[in-house]
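The complex is shown incomplete by one protein chain, all other protein chains being positioned as in the whole.
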Amino acid sequence: MEGTEKKVAKHKLACANKVKYLSGKRILPGPISKATDIVKLIDNMDAYNGGRLRAACHLLRDRYSREDVTIGLSLAGALTPAGLGPSAIIPLMNHGFVDWMTATGANMYHDLHFAFNLPMHRGSHTVDDADLRRKGVTRIYDILFDYEDVLMETDRRLIKILVRPEFQKEMGTREFYHHLGRILNELEEKNKLGEVSVLAAAYRNGIPVFTSSPGDSTIGMNVAGLELLAEASGLQDLFKLKINPSIDVNDSTAIILNAKKYEKGKTAVILIGGGSPKNFMLQTEPQIQEVLMIPEAGQDYDINVTDARPDTGGLSGAPPSEGATWGKIDPTKLDETVTAYLDVTVALPMMVAYVIKTTRPKKQKRLYDRGQELHRKLIKSYLENNREVEKLKGLIRKLIV
Amino acid sequence: MEGTEKKVAKHKLACANKVKYLSGKRILPGPISKATDIVKLIDNMDAYNGGRLRAACHLLRDRYSREDVTIGLSLAGALTPAGLGPSAIIPLMNHGFVDWMTATGANMYHDLHFAFNLPMHRGSHTVDDADLRRKGVTRIYDILFDYEDVLMETDRRLIKILVRPEFQKEMGTREFYHHLGRILNELEEKNKLGEVSVLAAAYRNGIPVFTSSPGDSTIGMNVAGLELLAEASGLQDLFKLKINPSIDVNDSTAIILNAKKYEKGKTAVILIGGGSPKNFMLQTEPQIQEVLMIPEAGQDYDINVTDARPDTGGLSGAPPSEGATWGKIDPTKLDETVTAYLDVTVALPMMVAYVIKTTRPKKQKRLYDRGQELHRKLIKSYLENNREVEKLKGLIRKLIV
Amino acid sequence: MEGTEKKVAKHKLACANKVKYLSGKRILPGPISKATDIVKLIDNMDAYNGGRLRAACHLLRDRYSREDVTIGLSLAGALTPAGLGPSAIIPLMNHGFVDWMTATGANMYHDLHFAFNLPMHRGSHTVDDADLRRKGVTRIYDILFDYEDVLMETDRRLIKILVRPEFQKEMGTREFYHHLGRILNELEEKNKLGEVSVLAAAYRNGIPVFTSSPGDSTIGMNVAGLELLAEASGLQDLFKLKINPSIDVNDSTAIILNAKKYEKGKTAVILIGGGSPKNFMLQTEPQIQEVLMIPEAGQDYDINVTDARPDTGGLSGAPPSEGATWGKIDPTKLDETVTAYLDVTVALPMMVAYVIKTTRPKKQKRLYDRGQELHRKLIKSYLENNREVEKLKGLIRKLIV
Partner (left out) sequence: MEGTEKKVAKHKLACANKVKYLSGKRILPGPISKATDIVKLIDNMDAYNGGRLRAACHLLRDRYSREDVTIGLSLAGALTPAGLGPSAIIPLMNHGFVDWMTATGANMYHDLHFAFNLPMHRGSHTVDDADLRRKGVTRIYDILFDYEDVLMETDRRLIKILVRPEFQKEMGTREFYHHLGRILNELEEKNKLGEVSVLAAAYRNGIPVFTSSPGDSTIGMNVAGLELLAEASGLQDLFKLKINPSIDVNDSTAIILNAKKYEKGKTAVILIGGGSPKNFMLQTEPQIQEVLMIPEAGQDYDINVTDARPDTGGLSGAPPSEGATWGKIDPTKLDETVTAYLDVTVALPMMVAYVIKTTRPKKQKRLYDRGQELHRKLIKSYLENNREVEKLKGLIRKLIV
């Protein structure tokens, strides 16, 4: 008898579990028609990476849209050359969905062409590159531009900016881009092309921008070139710009600590591509927990749009769950993470359109303006929490001898 | 003197060529806003695969939309399970942009669930598959459905259809799907779920559908099962369904020959994914030129949406230019081909939305209804053109002895 | 007190679990040196896809090598054009590690060039394809060959074979390739190039070969062309070759059923690439369980080398665990499956070298020769086990009226 009851109970449990598996929305989308708009189109995507795009858009609409969520945007890949600054990134910033940003130096360098009104053109990726080189045309996949009139001209203008007084000090890229953004903002206004520069938009909106590889890209190359010239000419006391990456590590970490510990809010990331910008954005939590030894649980929401797969060994493809084992992502929130294996030049515009159409603009957090406050809070928490502080101080003091 | 002139001329030529490289539209897209619709969003995509999506959409709008263009659609990958039938493929068919179709058997098998009103559900790809198997749940990536109530039930209903009289003969998949589509169309009407079955839509619109691997997929498995049963039970004289792939090879070829030679029109393909459906669609031209020896130049327009790259050895990733060396694609028209490395669950809905919003419905060519006429034309051209016909006849006649 | 004990116990359990996670071999490979051979090189691969390659090789050495394991090899992608027939596939067949095979028609078509002694050449994938077409050169990625002297000549010779008497009947590709293989074997001997044709090697070793898409590829095109000619010339009574895919479905299924049910052995697959050959090989188990309703558990071992990822929707990338929910793979044996995301032109030669160096040749199972016996066993099990048989017979009998 009991056996039968047990069997029945077991069967009921099995059925319940089965029902759970089969409780997702039925796959039965409506037909695309003249009336279908972007929101409907995405809401209609049921499965595979289309389903991930929908999940990402819903996370943006339902979670990222909240005022207490601090959003980081990381950019890798040729996004600004492809025009995604004016079309998608700047609108997303203006909409209040970007509170801080990491980007490759290359993305910020090519942003200059837009601010300087130097044209890049649609072209083809199947051209004769030796001929391009002969003719003085430079190529980024299917984007073509003049080597002399765009690339070299950008460098010439950049150099004139880098020797301005406000740049003559040690700083992080956060401050560096702020000064640069102010100048680009002025140029942008003069050029009357509309809002075309990401760095100018960051300046206006008080959004801190970081590059984790400051020497990598033409901006870093020109900074290094000027340092070399200053050294060669004995002018080191005049040209004093030095990028200190440690400042950036701590300043980015301070953003997350403030959002979580001091403002009791949540943090979210939008990772466009992978690479060093992704890692730099995600290492803020390990910096808090592992290095500064402040108890914390990891970022709350994570959207990752990439073409890199985890099996190929690049960090670019590492999924949120792997990040959870490092303390990067809160392991209890893995359901609120999305990895979409999509081409970013298609997915990012769609996500931005979805956000703008389904949410109200968020109030800008203007975290750049609060840099010193955040830095103080970071030190405060560090000194309070790090059980090793005294030992470490002792280690440093030994250096006196 | 002359040297200088030559130099000047050379310099002018170099500049002219440079100008040509830099003559593409300037990359300066407008900002995404509340007013941005799907068409604007795509028109705004300047580079990388976003640029390819735009190019594909413009080809659809400007070339495929013409009444004299015969369009083939090939489907590989889990498209019908993901719901792309009702959302995108059927609307594209209804809009007159699909004149013939190739698909994997799996896509047509899973189309049955929709016609039979048996639900598939959104799920997750990170589930415990051993547990799913125990519970009787079947998975296609992130799509879940009941093994007994959906999979086995589909088979049971399919079998009852396969033993109907109209199926008891040798035929190609073109005819097979036509009979199947008629029944699915009736079921679809009864179920009142709207237009959900691709095969039903093909039936209504007179669109011939082909599967190049008729034994591969659960449809083919059930046909084979019935044949086995008939043999085992001595009922071979009653169950007479046999799929003859040669009929399909010639019937698909006849479509292209008619469009080009007899109607002096153009042919175009939309290749969604790669695999056997892509190859089967593209081999029509080599069948004309290489096997039937009828002079021809290759398909005129080619849009390929795939995630497969050419270097990995699959036909799925072979680009149109490689196809040109086989006679598949007209080598003089390579500029009117587009390969977009995009996820089809995102790209296909976008393309369909673009087409429906920017073009008028095309008149259905109803090529299924014209099957016999096309077959006769194929034979006619073959006998006229193939220099080897007499020799071949001689070879066959030797078989008498 | 009890609380403390519980805590201690809990902690111990946690530690035990942690130890389990950390019980894998330490990552500390020896240095590659002049003495390193292929086996050592692979044994030394600790992680990522290198680790998967090692796992696959160990599965081959430790499991596939057993005499009671029946091995299926599926081939998709341009393997024979790339020369992998003579270098890797034929040696693996000769070593007894291939008991049956599925392949795209294209792989078998290009195998003919080798048997016919018609040369293909190393070339480049960045050539001017329009120029190639003009010059009469055909391209498969970086492989180049003469359109007239190789492609057309292969067709001409193939046609002469197809009109031989042994081909004048309805058959599956299994029998078709057997007849073809016998002729290629003779040609191969005459040409004295060594063992270069996969089909000839299959013939010699009694290995059944299947193509699930018989009309897709130049072989299928020529069969169709001859059928068209026969029809056009009233010679249908002489040229009687018809490929019936249902025969192949049942013949391939019979192999698995025999190995598992009748010989109490195990079955294993080596899936090179994905596509229709992969699905056709794996659908044998669902054919047994779902269609023929014979209780069974799925294949035992599964090695899949592919570049397709599961998220992109192609069956090519579907992992073994997904297959387990369909009954394709035994869900209790998922630990003995390996998916390696590797380029097959590198991975396959490495695996074959590993097998040949670490295992003894297996006795050939010569399953082709046992075709009728296997077919009888399939019918026997079907009639015994299928609870629906009588119902189905009834359905077919209704066709009399």
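Observations
Read from first to last, the chains carry the letters A, B and C; within each, the first residue is number 1.
Just so we're on the same page, a contact is a pair of C-beta atoms (placed from the backbone, for glycine too) under 8 Å apart; a residue touches a chain by one contact, two chains touch by 3 or more.
Small disclaimer: the values here were computed from a predicted structure and weren't measured.
The residue from A:32, A:120 or A:249 that touches the chain not shown here is A:249. From the set C:60, C:82 or C:238, the residue in touch with the chain omitted from the display is C:82, counting the whole complex. Residues 48-49, 52, 309, 311-313, 341 of chain B touch the missing chain (whole complex, contact as defined above). The chain not shown here touches chain A at positions 76-79, 82, 104, 106, 125, 129-130, 132-134, 137-141, 147, 151-152, 155, 159-160, 163, 165, 168, 170, 212-218, 220-233, 235, 238-239, 242-250, 253, 273, 275-276, 279-280, 283, 286-287, 290-292, 307-316, 318, 321-322, 324-327, 331-332, 334, 343-345, 378-379, 382-383, 389, 392-393, 395-400.
Interface with the hidden chain, as seen from chain C, comprises residues 14, 17-18, 21-34, 36-38, 41, 44-51, 53, 78, 81-83, 86-88, 90-91, 114, 119-123, 127, 131-132, 134-137, 141-146, 193-196, 341-343, 345-347, 349-350, 352-353, 356-357.
The rule is simple: only the chains that are shown with their structure count from here on.
Set against the Cα centre of chain C, the chain with the most distant centre is A.
By the residue-number overlap criterion, the interface of chain A with chain B counts as same, with over half of its numbers used by both chains. For the pair chain A and chain B, the distance between mean C-alpha positions equals 39 Å.
Of all residues in chain C, those touching 2 or more other chains are 309, 311-313, listed in ascending order.
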